[in-house]
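Attaching a single structure in structure tokens format; questions to follow.
Of the protein chains in this complex, one is absent; all others appear in place.
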Amino acid sequence: MAGPISLDVDDTGLMTISRDMQLSLSLDEMKALKKYYHALGRSATGIELETFAQTWSEHCCHKTFRGEVEFEGKIVSNLLKTTIAKVTSTLDHEWCFSVFEDNAGIVDFDGDTAIAFKVETHNHPSALEPFGGAATGVGGVIRDILGVWGEPIANTDVLCFGPLDYPYEKLPAGMKHPSFIYKYVTAGIGHYGNNMGIPTVNGAIYFDESYVGNPLVYCGTVGLVKKSRYKREIRTGDVMILAGGKTGRDGIHGVTFASVDLSTEQERSVVQIGDPIEEEKVSRAVISIRDKGLGSAITDLGGGGLSSAIGEMAELGGCGADVHLERVPLKHPGMQPWEIWTSESQERMLVCCHKKDVEAILGVFADEEVEAVVVAEFTEGERLRLMHTDTVVGEINISFLFGTNIRTRRVATPPERSFSEPRVRSMDPAADLLAILAMPNVASKENVIRTYDHEVKAQTVLKPLQGLDGPGDAAVLKPLNSSWKGVVISNGMNPEYGKIDPYHMAACAIDEAIRNNIAVGGRRIALLDNFCWGNPERPDRMWGLVRASQACHDVALAFETPFISGKDSLYNETELGPITPTLLISALGVMPDIRRAVSMDLKEEGNSIFIVGATKDELGGSHFYKLKGSLGKNVPMVDAASAKTSFDMLTKAIDSGCVRSCHDLSEGGLAVAASETCFAGGLGLELDLDKMPRKGELSTEKLLFSESQSRFLVGTDDSAAFEKAMADTVFSEIGCVTDDKRLRITRKAAEVLNIEIEVLKRSWKNGL
Amino acid sequence: MAYKVCIIRAPGTNCDRETAMCVESQGLEAEVVHVKRLMEGEIRFSDYDGLIIPGGFSFGDHVRAGALLGKILKERFGDELAQFSSDGKPILGICNGFQVLVECGLLPGNTAQSALTTNLSSRFECRWVDLSVETSRCIFTDGLSGSIRLPVAHGEGRFLVTAGELKELTNTGQVVFKYAQKNGGSAGGSYPENPNGSIDDIAGICNKEGNVFGLMPHPERAFYRFLHPRWTKSDESESFGDGYKIFNNMAEYIMR
Partner (left out) sequence: MKWEVRISYKKGVQDSEGESTLSGLKTLGFNNVDNVSAAKVYLIEGNLTHGDVEEMCRRLLANPVSQDYSISEVK
């Protein structure tokens, strides 16, 4: 790879180069390069081609979301801009401080303090090295927050695995068993977050057969930004300081690797373990540099390493850069310039500053025992020049690098499938409820949650487990000593619904993320989208992606909740097939006073219980059907306009102080939500199904287990006040809290079920 | 002149900020000091009126939890710290800090050998526990009695000593906190009330004089009532939590 590479070859030759160098560049892209080098009248160097491959990779520039799609006879151009980002631009909320631009989305919080939030995925590395893959996933997203001058205050993680009892004999050679991946992914997440001293406050664990061999590891970090210290001003003459861990051969080709299916020979070089103590030191130094006002811009080193970061910084500043690769501290002697340039070694940051501040910044890093060197200087013009001990090893025009936009053209066609409602009844609702509580997606995740520190920093006001260890809807943090304001973090995800229609899956995920936030007292909600999908070059996968994106637009707009950041991980396929389309929506809300926060556990005997929202014939993709071996057809649909009104009213009710407990209805419907509030509060409930607001005539199992969206179970000690606050929305009083520690549900004066809460809790706790 | 408390940190220490906040709320000056600055002779322990070793994973807890920082303190600053302690100045070790105090020999502070080793569950655990307040000479728990509730978050908190030494610790009033049942009764080694399998349910001990105190639970994470896992059930969201008294006692002792 050292010598010049001539691109003056035919199409086959171009694709041979792309393949042999693992560039993952398409023919159109290779042809554009051929033209570029032809005009220059020279051959390419290896390091230059690597740079194009990184910058134009799916991971860095999201070809699919920014390209063109043939969908229902029309061409959709730039899916991101016309759906997700459009919500944000249409709403144009003044509290959105920085969206879709920097490493993380940033919204206002309290005075000069803003909140940054970013969620990333680390799926392929976690399939290969579950501990290291998950740990470095956490480390990576923490650096995204440091990369907006943010101080990390909380982590979230949402994980998807194959069934833990998946038969070993069905597992293809070399693929790790879901139970192995589960054990080490959760260990890796705990290890990194705990060691960094960042609490893991919110998450979810989901199981589906399509995740065998392709787990999903979503890692999120929330941080505090000082708006007056948020600097991204680069000018010619400024320099770039590389700080943190040494650079090694690890992770080379990780980015281009995101665009190909897993295969064994590429494994070794992408394996990384991560060192949270190194990152903890880097983090302290970065925050100290911020507070001293020393840096002029900052970015993390993620996918593509220096090759992505330095170019991006130069482009941001509208200038060129001279890079001195020999100055980079190395882990492995004898590394080639292109290896240094593209290494994805962890725990590294790039800080830009004026020359006069270099000494001071190096001093701060030295105080924290972090290695730091000046690696590059911003220059006049638009030339990115790569040097290694006085030899120029590469030279690239920055406008060509970032300005070349070769649109991919994908085709979206719906898969041919038909759905029908099964004829299943609940002969024994109590037994069905106990079985659903023990289903892995519903069952208690306490065994994992307790291995994550969710208390460090002493800011976690509502924790992942609430009351006597019930599943909380959202986490609430109080990050400032001087203010009662709270940060509210929640998520929503429904892969099961996506098997019927990705549009409604996305709509429900948004509704769920928002209602979880609303349930504890959150408001002024911002959203993050993280798509994990199969190969978008396959028309059926692409169709689902378009459908889901359209739902993001329609539903988020109706809720007036802007997207502030997002990421996609495509090509999640193994020899067993694609993963089921999976969209994680994360929600970031605020509350003016954490003393009004509401937890989900029942509080005291005699509280009235209200259900908010209508129940419909919507068992499609439900856990009740799943239990009965069916998928169904009637997937839950979101009526966002009426949901928005009822959410707003519920917020008013919470602010008035009359809401003692509030829990959202999700997987397993009313029956599961009611059970959870009971054992979390150590109290019983008496509910009457006849009083539930509904659409049409519904059977008992539909009233119990329907997963209709936008619903809550609210406990109040002041029914009159609650009814007044909820005004004309759909809600109804359906029962009250009892002290006999039983969940008793009736219909037409007959008992539907009557179970001791200890029995419910045991089933829920022993499911995993 | 304000009284100064040194909060010592090493790479991987991560509870120093909230601990400093608790100290400062009591009218003391808290200075977070990197152990490197002590090693370079820039500052000395004798400049301070109290010392706290906060929680975290000092030096990544490699080898053993708290081992490296403990050995540095013992081998480089053994005499200074012995003097600090015998001057009657208060020393508090929380979680990783407790492990450090045991590794450097300041606790139990006699010939007894003790250790904080891997939890019986062999995993990191984050949960709130009930603690019974034992009769001891500990200056940090003055005025506390009955039982209190604090969170633990550790993987290596299982306190071990020999039977003979356990008896001595008990007789000399060095056992400060024990893991307990909700009603205050003895945990009797049962999980999860005793979250790590500590001998005799021991959660915190002090030296014979009562001015050096180490505990696995985190009082700084229970400084305010709104950090308690069940605060939403009551109306006391503005008052202090069970961890407050420990910092309050430290301040009163220093300013006495």
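Should a chain be cited, it is by its letter among A and B, assigned in written order, with residues numbered from 1 in that chain.
Here is the rule we use: a contact is a pair of C-beta atoms (placed from the backbone, for glycine too) under 8 Å apart; a residue touches a chain by one contact, two chains touch by 3 or more.
All values reported here derive from a predicted model rather than from experimental measurement.
S.K.: Could you tell which one of A:24, A:123 or A:272 touches the chain left off the display?
M.R.: Candidates A:24, A:123 or A:272; residue touching the omitted chain: A:272.
S.K.: Pick from A:105, A:132 or A:470: which residue touches the chain that isn't shown?
M.R.: Touching the chain that is not displayed is residue A:132.
S.K.: Using the definition of touch stated at the top, determine which of A:34, A:249, A:388 or A:742 touches the missing chain.
M.R.: In the complete complex, the chain left out is touched by residue A:249.
S.K.: Write the list of chain B residues that the hidden chain touches.
M.R.: 59-60, 62-63, 68, 71-72, 75
S.K.: Residue by residue, what part of chain A touches the chain that was omitted?
M.R.: Output for chain A: 128-132, 176-177, 180, 184, 248-250, 267-268, 271-275, 277-278, 332.
In the analysis below, only the chains that are shown with their structure count from here on.
S.K.: Residue numbers of chain B touching chain A in their complex, please.
M.R.: Spelled out, the residues of chain B in touch with chain A are 11-12, 14-15, 17-18, 21, 34, 36, 55-57, 59-60, 123-127, 151, 153, 218, 220-221, 223-224, 226-227, 229-233, 237-238.
S.K.: For chain A, which residues count as touching chain B in their complex?
M.R.: Checking each residue of chain A against chain B gives 190, 194-197, 275-277, 280-281, 367-369, 449-463, 465-467, 478, 481, 594-595, 597-599, 601, 603-604.
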